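Below is one structure, written out as structure tokens; the observations come after it.
For this depiction, one protein chain was excluded, whereas all remaining protein chains were kept in their positions.
What follows is subunit A.
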Amino acid sequence: MATEILMPALSPTMEEGTLAKWLVKEGDTVSSGDILAEIETDKATMEFEAVDEGTIGKILIEEGTEGVKVNTAIAVLLEDGESASDIDSAASAPAAKAEAPAEAAPAPAAAQSAPEAPKVDLTPDWPEGTPMKQQTVREALRDGMSEEMRRDENVFLMGEEVAEYQGAYKISQGMLDEFGKKRVIDTPITEHGFAGIATGAAFGGLRPIVEFMTFNFAMQAIDHIINSAAKTLYMSGGQMGAPMVFRGPNGAAARVGAQHSQDYAAWYMQVPGLKVAMPYSASDYKGLMKTAIRDPNPVIFLENEILYGRSFDVPDIDDHTVPFGKARIWREGNDVTIVSFGIGMSYALEAAEKLAEEGIDAEVLDLRTLRPMDTPAIINSVMKTNRLVTVEEGWPQGSVGSYISSVVMQEAFDYLDAPVINCTGKDVPMPYAANLEKHALVTTDEVIEAVKKVTYK
């Protein structure tokens, strides 16, 4: 049957083009790969090749014609034994049409003007009467990882200095002895490469824990974290993904300057496909680490060097896990809600104590995970206190706090008695000088001041 040769789309955005020149004429025989014509797109002049073999029966669009729409018939190709008289029937056959693009995705449900109190999971992390022990964050992290490595032999730890050196920050102390070099692996200093290898190992059925000596160095590896680990489940239609943990200290330590002091909470929190934990206390470091290792998705686990040596009560039980997406109320109060996470909790709790002395009763929430985020817990608290202050060490523009503010504005606007204030690190690279560094971070005084502002005190 005679077939129509259609004006081709020759770029992702082309809708029409100029048929600059015919390189064949009526009666010519052509075979697959022969150049039929030159076509000008908005970007370039392209050669247009024949796909099928046959004879050019009729040229329908003259050369030099501008604005020829994609999929317009530009010529008719005859197969063996056909003549030009067959053309009419072919020309009347409908040309293939590109499908119309899918309808736009439904818009998110409009915010309700008068929300009901959201459902909040208030079950305690451990039952009353559970025996407790004092542990540092460092020990809790090690125990969390080690317990999971005993439980599943596909879990392994890799990173710089994690094995023989016992960890740059001594998090993996003793783990080489217990698990051997097959499962506790020193890597060369090559973040991009080993993050990729670990992601591939996760595709291949293992459960890697990747330690970055600090998250600052993970910028070298961020392509694999986001493009390879976070997106593969979606891009494969659910066939494969990367069950793994990327962990290490994040944010400012002390006096290490701009390149070693960045807080990445807001960056990673933005990425669908990732889960993001940023714990404060030792029990959460342990419980969330165990949950992270068991999770079938890539988890970013943001630790803090200053917290490593701090001690907290940790439940002394066999299998202490903490679910993702469940905030912890550290302090109940009625006058204002202070929301924080990670080391930001230090400022939040200290401010709340000082405020209590002045008769201001703050409720303090520790988000623990930023994705999923327990926004119902925030809303619930704001519906009680009608005031909100967020606290983090990261930069202000596009901060975690600014996201929380927008959620609260959309879902609990009528409950707010004052604008939300975000206490953040200053909008500057981290300076080295001791006095400047202290000022660059968020301070307890700033939190106190913000609370007084929203409570009009």
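In this section, a contact is a pair of C-beta atoms (placed from the backbone, for glycine too) under 8 Å apart; a residue touches a chain by one contact, two chains touch by 3 or more; residues count from 1.
Operating definition for what follows: contacts and distances are computed from a predicted model.
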| item | value |
| --- | --- |
| Candidate names "Tryptophan-rich sensory protein", "Nitrite/sulfite reductase", "Urea ABC transporter, permease protein UrtC" or "Pyruvate dehydrogenase E1 component subunit alpha"; UniProt protein name, chain not shown | "Pyruvate dehydrogenase E1 component subunit alpha" |
| Residue in contact with the excluded chain [from A:Q239, A:Q397 or A:N435] | A:Q239 |
| Among A:T18, A:T65, A:T136 or A:N154, the residue in touch with the chain that has been omitted | A:N154 |
| Omitted-chain contact residue, chosen from A:A2, A:A202 or A:M345 | A:A202 |
| For subunit A, the residues touching the chain missing from this view | 6, 8-12, 14, 32-33, 35, 41, 43-49, 51, 70-71, 96, 98-99, 102-103, 105-106, 154, 156, 182, 187-188, 190, 192-207, 223-224, 227-228, 232-241, 243, 272-273, 275, 296-297 |
